[in-house]
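The block underneath contains the structure these notes are about, expressed in structure tokens.
Omission of a single protein chain aside, the complex is shown with its protein chains in their original locations.
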Amino acid sequence: MSAQARRTRLGVAMFAPAVVYIAAVIGVPLAMAFLYSVGDVKVGSVSYHFVGLENFRSVLQSPTFRRALLNSFVFTVGSQLLVIACANALALALKDRFHGRGAVRFLILLPWVAPISLGAIAWKWILDSLYSVINWVLVAVHLASPFDTPMWLGEPALAMLSVILVHSWRLLPFSTVILLAGLSAIPKDIPEAAAVDGAGFWRTHFSITLPMMAPITTVAVLFGVVFTFTDMTVVYILTRGGPYDTTQVVPSLAFFTGVLGSDLSEGAAISLFLVPILVAVAWVMLRMAQRAEIA
Amino acid sequence: MALVETRHLSKTFKKGQFSAVNDVNLATAEGEFLVILGPSGSGKTTLLRMIAGLEEPSAGDVLIGGRVVTELAPRQRRVAMVFQSYALYPHLSVYQNIAFPLRAQGVARREQRPKVEWAAGLLGIGQLLERKPRELSGGERQRVALARAIVREPSVFLLDEPLSNLDAKLRTAAREELSSFHRRVGTTTIYVTHDQVEAMAMGDRVVVLDQGMVRQIGSPREVYDEPADTFVATFLGSPPMNLIENDGFLVGIRPEHLLPAGFVPAPAVRFRFRVTRVEYLGADRVLHGVLEGSRWKETKVAARLSSTMRDDHPVDSVHEFAVSEPHLLFFERGTGRRATPRVLSWQ
Partner (left out) sequence: MTETVSSVRHGRWPTRLGRWAVLGTFAALLAFPFYWMGITAFKRTGDLYNLKNNPFLFNEPPTLDHLRLLFGQTLFVRWFWNTTFAGTVVVMITLVLAVPAAYALTRLAGRWGERVGIGIFLTYLVPPTLLFIPLSRLVAALGLQDSLWSIIVVYPSFTVPFSIWLLMGFFKSIPRELEDAAMVDGLTRWQAFLRLVIPISVSGILTVVIFTFTLVTQEFVYALTFISTAEHQTVGVGVPIYLVRGDVYYWGSLMAACLIASLPIAAVYDLFLDRFIAGFTMGAVK
């Protein structure tokens, strides 16, 4: 056997277990999700009937779903905008070495590292309708009256804001770290050249630094979009989708419908609406990887 | 055009423990091409960066055009710098790269174009304006960097080893171009390099720097023929100057002055030279060998012969070599400083 063939055989052998596993645990359920969505499966069903696009039709007609889809976009876009702007500022602040940088970095990382559910429940306490520390502060500085404090998780608009806030809080460290890596990858003499050329801080930042960070910023945004759009934990813990489904998002709705509600097919149909976003993200990432190969 | 001056310029790191630049005083003449020459670690880049304003001095002042600029940011000094890596903005086209300094200074769009085209024309890159830096060759990138530097018509050019990233062959051509560019434009230029051939070929004057201290400032001829100390003497010239110990002194002999006795007119000093290795360099031959005789204790020396001389110095042969007396240089042993010529004890 030639050396090349031997290498290939070894390569395949080393690689195969992972591939087989992934195919089984991701590929098969993915296919099943598609099957369910065009069937009528419920928990406890023994038979399967093909119903075509019936599930999708009823899902699309449901106002709850439409609201959830809208919410998913609003929460994702809202938190992304907030996060990218803040992560930029944070990355700039963290770029250079200084005393205590390690400690600051540890503090900044906390939201990302702690389990999502625990961070979310902590926020639930902070935003509690009666005992919210934020409300206490607002009352103390006379920005709110003691009997009319904001119901952070009880009023639809405030609840949506709270969800966006918690998503952003969670995502900020991650995006900061990625942007920081991109920032550090800019060769030192480029901003120096800009300085000698006469550019001040803001011009350098907008004309030179940000454009050079564009690829890595895109990566950060793509990941952020996926993590936020497909997340159900924050909504589940903070509001359970309430008040009255006003903070429901696509993945949490899929959970309530499919798992708690036992209608597997409808749940699957709902969750499949995540696919277009994922495909778009994957496409952009592949394009970027291709371009990186050419450059 | 302006004078660049440094007064007692110093830079220390690690809380004063390490001195990168130590009390450097220099002043350029107007329109001069001043080369700062030194080995790596000599502080020459740090010195240049302090002149540019990218590095804060620990002590001393920088003056440009008579104005003290030590506290000023780079953009306020009206200097232009070409970095070793050229530092071209990768996401901008060549045109936009060259136009950037004008943009940064608020020059109107319509006025930018003629200036950019003028700068590009000066460097012969007019046809590359729409390209991106990654599509350019090393030599082209260097010219873009120069165009970007000249477009603002600065008072001083600062160049940090701009030729070191080019292939050896390209370097000679680029050197020529840089020199003629300087002649055309006439801006005061400070040029940093570790390559002594570049320094000698291009500089009006050379500042020889070692471990942060200035060893000598002079024209190429001065630093070569009249080195101030052994560092300058051995740094310039390839192969380096031979240093021979004699009576508590160092005698310096350049390899090209150590020739077969027949070629050296009187008054001359003679040696018996045994060849250990021959390097055939095409136009020259370098003979590595030792000086025979109990006095010299097998001191290793090198002799450089032109290819026009007969090639009959094989390895292990011994010959009578000589050095013409005016070509001898004397240095103190301890300090390495050049000393007055003296009579050699064996004459």
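Letters are used for the chains, namely A and B, taken in the order the chains are written, and counting of residues starts over at 1 for each.
Methods note: contacts are C-beta pairs under 8 Å (C-beta built on N, C-alpha and C of every residue); 3 or more make two chains touch, one makes a residue touch a chain.
Just so we're clear, the structure is a prediction, and the values are computed from it rather than from any experiment.
Although one chain is not drawn, the whole complex shows that of A:M151, A:V177 or A:V221 it is A:V177 that touches it. Taking the complete complex into account, A:P191 is the one of A:G78, A:P150 or A:P191 that touches the chain left out. In the complete assembly, the contact with the undisplayed chain comes from B:L54, out of B:V4, B:L54 or B:V323.
Within the full complex, the residue among A:V51, A:V74 or A:A122 touching the omitted chain is A:A122. Listed for subunit A, the residues touching the missing chain in the whole complex are 6-8, 10-12, 14-15, 17-19, 21-22, 25-26, 28-30, 32-33, 36, 41, 86, 89-90, 92-94, 96-98, 102, 104-111, 113-126, 128, 130-131, 133, 136, 146, 169, 172-173, 177-178, 180-182, 185, 188, 191-192, 194-195, 200-201, 204, 215-216, 219, 226, 230-233, 236-237, 250-251, 254-255, 258-259, 264, 267-268, 271-272, 274-275, 278, 281-282, 285-286, 288-289, 292-293, 295.
Here is the rule we use: only the chains that are shown with their structure count from here on.
Listing the residues of subunit A that touch subunit B in their complex gives 187, 189-190, 192-200, 203, 207-208, 211-212, 214, 295.
Residue ranges of subunit B in contact with subunit A, taken from their complex: 52-54, 73-75, 79-81, 83-85, 87, 89-91, 100-101, 103-105, 134, 148, 152.
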